[in-house]
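Complex shown without one protein chain; remaining protein chains in place.
Let's look at chain A:
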Amino acid sequence: MTEKIKFVQGNEACVEGALYAGVDFFAGYPITPSTEIAEVLSKRLPEKGGKFIQMEDEIASMCAIIGASLTGHKVMTATSGPGFSLKQEALGYACMAEIPCVIVNVQRGGPSTGNPTHVSQGDINQARWGTHGDHSIIALTASNHQDVFAMTVDAFNLAETYRTPVVLLFDEAVGHMREKLIVPEAGEIARVDRLRTSLGKGVDYHPYLPREDGRLPMSDFGGDHRYNVTGLFHDMWGFPSNNPKVVSGLLHHLNDKIENNVHNITRYKEHFMDDAEYILISYGSSARSAIHIATNRRARGEKMGVLELQSLWPFPEAMIREKCANAKAVLVVEMNMGQVMRHVKAAVDRPENVFLVNRIDGKLITPTDIKSLLRVIQGRGV
């Protein structure tokens, strides 16, 4: 057995996943609780000939990775709330110009400087709508280090497949806690590499003309094809246009390429979900408490299960509706004021049966927090 077994922080598991996926350029700016990602990559990247740069702020970091992606590299940046806010304009640029890149947000308490060292899941909606204008985005999350690794690899794969920024929404508890990680052998998890145009020199290349399957082959800066990249609405050559047809066509394309593939992008895990009457929907470190409760209740014969979300955007609405069709009650367990709960309510047939178990005080949701609400719902008193 040549598997590498490690005992690491979640942030390090993210680095391992990124390296496995082939990251070779990172730009960042220190911020708790994400800093270890930058620190470890500053050591690991040059060891394999990759590049690490500490920029002057998070805006510059986001811009730098977009530039590096265009030369054909797999790129990433990592931050937390305040830095994620700063990145939003450039993130929208990456959506518009269709540049593959991965942005990690290890969430801490907000708004503002909030609670730098405490856990939160308060940036779920920001990941969706933080940048202006209609756009679509992919966001993934994980509750344990093996999944942090897998979701990070996935994030790079999805970024390449859909030519889009992908956000990894971890949280402080997952980022900082230590647990076992098994790094798979190379090739065990599939890797999607850059789809480059097969058109040779002298043949007209259209950077924004999708193939039949909807994918857009790229051409590296420095290669045979010279083209324009812009954040303005643009035609298939990348040249600015305000032709109404071009504008609406591009906006539809940017949204459709993700929303129409929600079934391909959706990632989740089921814990004791067969015949479950009480369903806990959760993600990230909150899901660990939900799984703990469900494990105990199942042992007592109660029909309780956990639907653990690993992709948050595009929202897996159809999957949730189907899984919750026969539930007596759905409890959404999260560390914010109901950011995912609202979408679950909109997804299910009986929204009146959806309840929120949350904490917003910088402390982890405990099994007791979940139990208290369950008692009320199950009619066992307060």
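As a working rule, a contact is a pair of C-beta atoms (placed from the backbone, for glycine too) under 8 Å apart; a residue touches a chain by one contact, two chains touch by 3 or more; residues count from 1.
Methods note: contacts and distances are computed from a predicted model.
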| The chain that is not shown, which UniProt protein name from "1,2-phenylacetyl-CoA epoxidase subunit A", "2-oxoglutarate ferredoxin oxidoreductase, beta subunit", "4-hydroxybenzoyl-CoA reductase subunit gamma" or "Sn-glycerol-3-phosphate transport system permease protein UgpE" does it carry? | "2-oxoglutarate ferredoxin oxidoreductase, beta subunit"
| said: Can you tell me which of A:8, A:38 or A:68 touches the chain that was removed from the display? | reply: A:68
| field | Option touching the unshown chain, where A:25, A:162 or A:272 are the choices | value | A:25
| Which of A:226, A:263 or A:375 touches the chain that is not shown? | A:226
| Since one chain has been left out of the picture, which residues of chain A touch it in the full complex? | 24-25, 27, 43, 46-47, 49, 51, 53, 55-57, 59-61, 63-73, 75, 89-90, 93, 220-224, 226-232, 239-240
